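Just one protein chain is left out here, and the rest sit where they should.
Labels run A, B and C following the written order; every chain starts at residue 1.
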Amino acid sequence: MTTRIIQYKKPRLKNPVFIEGLPGIGNVGRIAAGYIVEQLKAEKFADLLSTHFMPFVLLHQSSAVHVLKNEFFYYKAKKKGERNLIILVGDSQSIDPVGHYEIVEEILKYVKKLGVKEMFTLAGLSVGEMPEHPKVIGAVSEPELIKKYKKYGIDFDAGSKLGTIVGASGLLIGLGRYYGIKGVCLLGETVGLPIIPDPRGAKEVLKVLSKILNIKIDVSKLDKKVKEMQEFIKKIQDVQSKAIAQMMKREIKPKKEELSYIG
Amino acid sequence: MTTRIIQYKKPRLKNPVFIEGLPGIGNVGRIAAGYIVEQLKAEKFADLLSTHFMPFVLLHQSSAVHVLKNEFFYYKAKKKGERNLIILVGDSQSIDPVGHYEIVEEILKYVKKLGVKEMFTLAGLSVGEMPEHPKVIGAVSEPELIKKYKKYGIDFDAGSKLGTIVGASGLLIGLGRYYGIKGVCLLGETVGLPIIPDPRGAKEVLKVLSKILNIKIDVSKLDKKVKEMQEFIKKIQDVQSKAIAQMMKREIKPKKEELSYIG
Amino acid sequence: MTTRIIQYKKPRLKNPVFIEGLPGIGNVGRIAAGYIVEQLKAEKFADLLSTHFMPFVLLHQSSAVHVLKNEFFYYKAKKKGERNLIILVGDSQSIDPVGHYEIVEEILKYVKKLGVKEMFTLAGLSVGEMPEHPKVIGAVSEPELIKKYKKYGIDFDAGSKLGTIVGASGLLIGLGRYYGIKGVCLLGETVGLPIIPDPRGAKEVLKVLSKILNIKIDVSKLDKKVKEMQEFIKKIQDVQSKAIAQMMKREIKPKKEELSYIG
Partner (left out) sequence: MTTRIIQYKKPRLKNPVFIEGLPGIGNVGRIAAGYIVEQLKAEKFADLLSTHFMPFVLLHQSSAVHVLKNEFFYYKAKKKGERNLIILVGDSQSIDPVGHYEIVEEILKYVKKLGVKEMFTLAGLSVGEMPEHPKVIGAVSEPELIKKYKKYGIDFDAGSKLGTIVGASGLLIGLGRYYGIKGVCLLGETVGLPIIPDPRGAKEVLKVLSKILNIKIDVSKLDKKVKEMQEFIKKIQDVQSKAIAQMMKREIKPKKEELSYIG
């Protein structure tokens, strides 16, 4: 394969902004980006498949299946002041380190061809305990962006406390510079358990992002939405854990009896 | 290599149906597909080798060896109402996630070239305890197939209970759509221990499949056949576990004495 | 890289026999093949390097280093009845499953170009306890070879007891058929601890092989030779274990204090 993008329709968008939200800490990024897709009724135009996702298919309620994938949507600006958007959501991130780089570079090459010069990546920031008022922490591809976005209530003073951003949200803004794309990573504070989707962190990220992009996002239905997603997300993670545990058990548990062994 | 198909003879078949049965839960798929090959006296025409199989050879009774492989057979329809068949059985599935995708895509590319537009993948479904009357659960590449195959006694209501299908049987129907091949996965219920081949789950899958394909499969000799296969299958799995355990032991057990170490 | 052969001199040999002996169970194969190289004063003509060997260099007594490698030697028949030989010995086998296939196929492609149509791979067979009279077990690429070589005291009745041959010695004869090369694997019985080189198993293998090839090998100096090799082999294995242990320790031991973590 190894990572490939299947385009169903080529969107023609002037100066689009790219938004990424994939599964991660608290699923903050995945929830926020998925909610934007739904609220704006964004249109699907491409799938990304990769050998670096888990080798299984997901069963829908209908008994139909689909392989793990990331999906590209676009939204065409309708009012003055709005921006054209390309949004990436998905079932999974890479399950090995090498795959993270490969997938992120495929994404960057692709959105560059679609005219993207600016992006926002959405993620969660684990703070150990449930924050009372979750903040939105910011990280940037270049310092000049801080001045531009500080007014939107993003905390840009966390550089000293935090160390790194792991996975697609970090790599996209880190590697973006080699593709001429500037980026801000918005991190919503959350407890930090990957298996518990956190709508509160996602809500704060959505508030900041909708102000920046000048779009209207009705966050009142988010809690209900998250409950629906939770079941689906849990299903993926459960089976993923089980699948890997099963693989490992099968592989590393040798039989007790001592047969002769050739080597 | 990394995955390659060695064709010994090119079968010319009109509109063939592809059937896959590789080792997995209860070896249900492997047993069922292997039994079809034998009962129909299907003819071998190609081997699939892969660097994603374990790096060892199997010793036959005769002291001859062969590398792990998957094997393609074909059956040419003899009576009216029968379908031409291409059947894949084998010693092993990929031992790493990336390999699953690579091998499945090689298979799909190959059978597409042979004219395949429809497939049935056979697998086991672990239900934790020995089911009294094992059911055959179905999953499909697209919902329209449910209507077509519901009458054959397949349970298509399991989508909500089940999460995923791991390995080749799932990926084949999940990725098939990108190759224009529709598919149904037939899952025979079984206890779920990979090392115990389960003829009962396989028998149910065979009953359903022979009705769909309008072929006669005498399942009365299946139990005897499974006993013969069991020994061979056990041999592979034992040694595979041992080999990996040995590799890991050699690698992660450092010596006790503290020698100086350069880094 | 990923696996490459660097040829220093192209040997012109009529119908050469290929002999392989790499590190493995009891280092039987490595010892036997290395001893042939020395006794016949075979000439080095090529190196094989691979990214699938451990990423370190070995320090010689002289403080010079070399990367892990496999080495090709040749011996030109001097007397009537002798055969031209190509011998492969080395520091290491692949440290991952995929690499075994890759390296073995590079070797087969290369020796095929040099005119090889027949080969002997040398290995150890772990029998759990020190055998009083170590036997030489045989495995073949095709059954017809058994008749040809049975008279040399090889036990070809072990197919039922043994399951597999792991690593290069097995894969070479298993994959050889796809390159038109027939092969016999000679397995000397040994206790089976990889870190203890076993000269006794190697001695039996050498006796059988020298009869087959009609060459004179003085095995009386083997014990002394093994002691010298032992130190070198032990050094590689110690450091290999340490290196991997160190890598793993560094990677999987997280800090105790709970810092905030971004994901």
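In this section, a contact is a pair of C-beta atoms (placed from the backbone, for glycine too) under 8 Å apart; a residue touches a chain by one contact, two chains touch by 3 or more.
Small disclaimer: the values here were computed from a predicted structure and weren't measured.
A.B. asks: Out of C:A46, C:A77, C:I95 or C:L108, which residue would touch the omitted chain in the full complex?
C.D. replies: For the chain that is not drawn, the touching residue is C:I95.
A.B. asks: Where the complex has a chain not shown, which of B:G34, B:P55, B:P134 or B:G167 is the residue touching it?
C.D. replies: Candidates B:G34, B:P55, B:P134 or B:G167; residue touching the omitted chain: B:G167.
A.B. asks: For chain A, which residues touch the unseen chain?
C.D. replies: Interface residues of chain A facing the absent chain: 94-95, 97-98, 100-102, 104-105, 138-143, 146, 156-160, 162-167, 170-171, 173-175, 178, 185, 194, 237-242, 244-246, 248.
A.B. asks: Pick out the residues on chain C that sit against the missing chain.
C.D. replies: 1-2, 6, 49-52, 54-67, 95-96, 235-236, 238-239, 243, 246, 250-255, 259, 261, 263
Assume only the chains that are shown with their structure count from here on.
A.B. asks: Through what angle, between 0 and 180°, must chain A be rotated so its C-alpha atoms fit those of chain B, rounded to a multiple of 5?
C.D. replies: 90
A.B. asks: Indicate, using Cα centroids, the chain positioned nearest the centre of all protein chains shown.
C.D. replies: B
A.B. asks: Could you work out how far the Cα centre of chain A sits from that of chain B, in whole Å?
C.D. replies: 34
A.B. asks: Take the average of all CA coordinates in chain A, do the same for chain C, and state the distance between these two points in whole angstrom.
C.D. replies: Chain centroid spacing, chain A to chain C, equals 48 Å.
A.B. asks: Which residues does chain A have that touch at least 2 chains other than itself?
C.D. replies: 259, 261, 263
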